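Removed from the display is one protein chain of the complex; every other protein chain stays in position.
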Amino acid sequence: MKKNKETDLTATYEIRVRFNETDPLGIVWHGNYIKYFEDGREAFGRKYGITYLDVNDYGYVTPIVKSSCEHKLPLKYGEIAKIEVRFIDTLAAKMIFTYEIKNEKDQVVCTGETTQVFLNKKGELSLNVPSFFEEWKMKMNL
Amino acid sequence: MKKNKETDLTATYEIRVRFNETDPLGIVWHGNYIKYFEDGREAFGRKYGITYLDVNDYGYVTPIVKSSCEHKLPLKYGEIAKIEVRFIDTLAAKMIFTYEIKNEKDQVVCTGETTQVFLNKKGELSLNVPSFFEEWKMKMNL
Amino acid sequence: MKKNKETDLTATYEIRVRFNETDPLGIVWHGNYIKYFEDGREAFGRKYGITYLDVNDYGYVTPIVKSSCEHKLPLKYGEIAKIEVRFIDTLAAKMIFTYEIKNEKDQVVCTGETTQVFLNKKGELSLNVPSFFEEWKMKMNL
Partner (left out) sequence: MKKNKETDLTATYEIRVRFNETDPLGIVWHGNYIKYFEDGREAFGRKYGITYLDVNDYGYVTPIVKSSCEHKLPLKYGEIAKIEVRFIDTLAAKMIFTYEIKNEKDQVVCTGETTQVFLNKKGELSLNVPSFFEEWKMKMNL
């Protein structure tokens, strides 16, 4: 049985590269893609009712424990890019997302993945999938 | 009677310009000077026992309500700069600091000023100078 | 004769407060408003044909030499805010903008002002208003 499985749950978010996000090479500084990923993840949360604030209402926070990023092409100041974020289903007590950022020519400039865990209000790690998240997954037909 | 008065309470903090702080012109993006000011202010707090966490222990937070910044010269990647922060005494229930940033040639590259107010834990604005701050000022011979 | 004059040239830009823009108090860290100002200024540039790249094509860069910011109310994570940027006409060889940021209840949370100068490609300060900018102002009926 495969542990992690791509789903059809995706959201897209469009950003315009800001001057202050670019470096002396005139391209987006690599660390800023982590912000773009977050933009995408927040758009996903709004679309599917699973934002940071929703999760918080259920008594959890979901810090990122792992992230990775691969850069294929640069993004320049003023370019418009599209972030596609996809929910990856896992049996573990985790939230996993993958990311694909495309430029205006529809070329992939960057891909990535993040993993989040569930902490309760006392800061304790949830070893089991929280029930609110099980229910959310069912509602999503996962 | 002059309301605001320069004091001799100063602290200095040295920073090295990071690659990710510079823009396509190869110079520090102007918004990053606000971070340098904060670096200086925190160094001041540590030197004189009035850090954000100290203030917090007394039941207050001190959000910035006003800031200004004047740029005289650029700072480039790799340059070392010195931030001098000075406490400005005021009768108002405020914390005021001025800033002067100098490059390695001792030229002033940037000056600025910030004003903070006192909010109690309920988020209410303090119209009077909090007693812990009066005591701190006395200890500082102000 | 008044040197600086408010104009009717304005642009608005909507932002959504990102998680990574907020601080331990749960509100937007004050230095991030400088980024919002830039978002507004870039929207203005696109609307009126005077972006950073346009200016660059005429052989100039326009670094910020002065900025100020007054905070009236906090912005929290997830809030939507509207940045209104206004062009201030001046006889000096400068570009001046004022900013007003409003929350969803239409309350002013922040106001500010920035001043830019013109440097040519050699990095020399323009003491006279560059002709391309004179022409732009005429086209704008200023």
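Observations, loosely collected:
Each chain carries a letter (A, B and C) given by its place in the written order, and its residues are counted from 1.
Assume a residue touches a chain if its C-beta (ideal position, glycine included) is under 8 Å from a C-beta of that chain, and two chains touch if they have at least 3 such contacts.
Everything numeric here is computed off the predicted structure, so don't read it as measured data.
For the chain left out of this panel, the touching residue among C:13, C:44, C:60 or C:77 is C:77.
Checked against the full complex, the one of B:4, B:20 or B:126 touching the unshown chain is B:20.
Listed for chain B, the residues touching the missing chain in the whole complex are 16, 18-20, 35, 38-39, 42, 51-53, 77-78. Mapped onto chain C, the interface with the missing chain covers residues 19-20, 22-26, 29, 31, 77. What chain A contributes to its contact with the hidden chain is residues 25, 27, 30-31, 34-35, 38, 61, 63-72, 74.
Operating definition for what follows: only the chains that are shown with their structure count from here on.
For the touching copies chain A and chain B, the fraction of interface residue numbers used by both exceeds half; the interface is of the same-residue type.
Rotation angle for the C-alpha superposition of chain B on chain C: 180 degrees, rounded in steps of 5.
Farthest chain from chain C (centres taken as the mean of C-alpha atoms): A.
With centres computed from CA atoms alone, C is the chain lying nearest the middle of all the protein shown.
Work out the mean CA point of chain A and of chain C, and you get 31 Å between them.
Mean C-alpha positions place chain B and chain C at a centre distance of 24 Å. Rounded to a whole number, the gap between the C-alpha centres of chain A and chain B is 35 angstrom. Residue numbers of chain C whose C-beta contacts span two or more other chains: 35, 38.
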